[in-house]
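The next block holds one structure in the form of structure tokens; read it before the comments.
One chain of protein is taken out of this complex; the other chains stay put.
Chain naming follows the written order as A and B, and within any one chain the residues start at number 1.
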Amino acid sequence: MTANLVSTGEWRAAPGAVTTFQVASPDLEAVTRDLANLRLADMFGQDAGGGTVLRMVWANDTPGQAGYVITETPISGDEYPALSDITPAAFVEECEMYEQFGIRPATGKPLNRIMLPPRGALDAQLPTLGRGPESEPEEVRAPHTVGGQAFEFPFGPVRQVGVESLYYGIVTSGEEVIDLYLFTWHKHRGLEWRLQGQTPEAAIFYAERAEGLSAVATGWALAAAAEAVTGTRPPEPAQRTRAVALELERLYNHAAAMAALCQSTGLTVGQSAAEIALERLLRLNARAFGHRYLFGVITPGGVTRAPQADAIRAELPAAYGEFTRAASALLATNSFMDRLEATGVLTAAQAKELGMVGPVARATGLTADSRGVPLGPYREAASVNVATATAGDCLARFTVMIAEAAESVRLIGEFLDAGTSAPTEAGMAAPLPPAAGAGLGWAESPRGEALAWLALDDAGRITRARLRPGSVRNWRGFDDACRSQNVFTDIPIIEASFWLTAAGMAR
Amino acid sequence: MTAPVTSEAEQLRNTIARQFGRSLHIRTLDTGSCAVCEQEIRLLAAPHYDLHRLGFFFTPAPRHADLLLVTGPMIRAFAVAARKTYDAMPGPKVVVATGACALGGVYPQDPFTHGAVDAVLPVDVWIPGCPPSPLALLHGLGVAVGRLAEKVRAVPFTPDDDSERTVVSG
Partner (left out) sequence: MPLWFIRGLRRGVVTTRYPARTEESARFLPTPPAFRPHVLTSQTADLLVAICPSGALRRGGDAGDGDVLRYDVGRCTACGRCAAAAPHAVTSSGVWELAATDRSVLIKKIPIGGES
């Protein structure tokens, strides 16, 4: 099987399909090279009787072939090939797997601290999903020379008012950002550990709160993973209900990002205008689904609530009108545009190499959007118009978000017209039979593809849950965007244009 | 369960009402939230809510802050930073725990989190919600400075129309 995988390209999946291949440990390097022109969507371990199963999830973004390929490799010892040398996108997951399972690349490559605080910081060791690391991660930073003169200082985790805790180190020669590296262990809640033993229905509660600003997307990904295991298909109206909620989530996030961009550039008037749009959208969410942030809408098998379609139709034009008025005024404000243009530039090559997703990736010219993976209600809509730009700077990301908001409004109208759930059981959720197996789910969160993978036992309880919100893929590109020609005051602007969360990264 | 109100606590309440009732500076603190509580807090300064009209202001410096608005379940790895932020605030000061996570819900006490903010910091006001909306936060801030009445004490959380069941006779 493995030889065929490499030579015949058997891995080219049918559109919308998820294909899983067993790859023996000696073949892993060759298979990874062969798959490396796909996008590495995720990599994670699973404890398996004395060893670890290493899974790599590859996304085929090619239109017409969009789907996922998963390779499973049992690792019996401590080491596996240096996958991040083949696909740099794998580096953060290599660090994470070392912390959780104690396995590391065979080259002895130095690894960084990701989820776990330094030993001795806490009274007791934190539980891990596997054996855990033998010794502390080395924490080697990227080499740099600035005429030999640079200083390094930590920033955070308590930062400016009203933002999440986030700890990063900045290396600077004075004003210019030479390097920037993130620590996320202050917000690591051990969600994947917590989900072990739970049912998918109970796990949704935590999946929504992994990254609350992507509650619908992360919940949908987990629900879809459970549905993949049990072969359940949610009723069509429920799928469209989910899609309406997902687009409403995208809309309010993009309004919030616009407000954050204004705040970071000191344009308080623009910030107020964007916040007016944001507040109207959140009130619309409460009218439509009973919660300002759309918690509690998704459940495995379908949805728990029917949307108030009339309220959405009545209020959405006005709320979106506030959004477009603020956006068009900003695009006509030179002092604002000057701060965004050529700030935080990412190239398409960087975004591809690091496996980045969402508006950040599409602003560099990449076109992948997981709504294009032809499952669920999006295939019924006239295909999603994917917004892209090429400059890869903050302005490009902003224009992509504006275009996506317009598309979200259009899609909401289409899904409402086609019919969303009515509050009768048939239209809300299909039951999930208890079934053992593994499954992958995905949804396009406002900040990019959210993935979830579940392994269930015979009683339908989770033995391994993998949550990979969109933020995880994109934080690694944040330091690239901050480097080079950018200065300190650009960092909040770049952070706003990425619109990620520390919670989604740390889980 | 907290100790009964003492005259010292009453004195503190009066001090707070006198000093903070007209102008209060707020520092926020995220001990591990999902990021949604922070979004509602940011909206306090937005046009629909405008906390400034009530004399409340945000400040990034703990040294200038009177009130610490805390979200999240107090992740153990963060507790040192939380304590440093609190200690950096000069007295008198008020701590408001906001959101279900901060009040002991969502995450129980486990190896990763303390489960509630009051495991590490002395909390004066608790605001439930997931997330507490900006309106709920305004109410909570008003209660914290003694300008608004606490209402939940008198709410039984049994509906008015819960009538006596009739006893079938005979």
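Methods note: a residue touches a chain if its C-beta (ideal position, glycine included) is under 8 Å from a C-beta of that chain, and two chains touch if they have at least 3 such contacts.
All of these numbers come straight from a predicted model, not from anything done at the bench.
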TODO: Tell me which residue among A:40, A:276, A:411 or A:506 touches the hidden chain in the full complex.
DONE: A:276
Task: For subunit A, the residues touching the chain missing from this view - done: 202, 205-206, 269-270, 272-273, 276, 279, 283, 286-287, 290-292, 295-296, 304, 325, 329, 332-333
Task: Residues in subunit B touching the chain absent from view - done: 1-2, 47-50, 53, 100, 103-106, 108, 118, 123-130, 132-133, 135-136, 138-140, 142-144, 148, 150-153, 155-159, 162-165
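Criterion: only the chains that are shown with their structure count from here on.
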Task: Intercentroid distance (Cα basis), subunit B paired with subunit A, Å - done: 30
Task: List of subunit A residues in touch with subunit B within their complex - done: 117, 121-122, 124, 126-127, 157-158, 160-165, 185-190, 193-194, 208-213, 215, 256, 259, 272, 275-276, 278-279, 282, 292-293, 295, 501-504
Task: subunit A partner contacts - residues on subunit B that touch it in the complex - done: 26-43, 45-49, 58-60, 72-73, 75-78, 80-81, 84-85, 106-107, 110-113, 130-131, 133
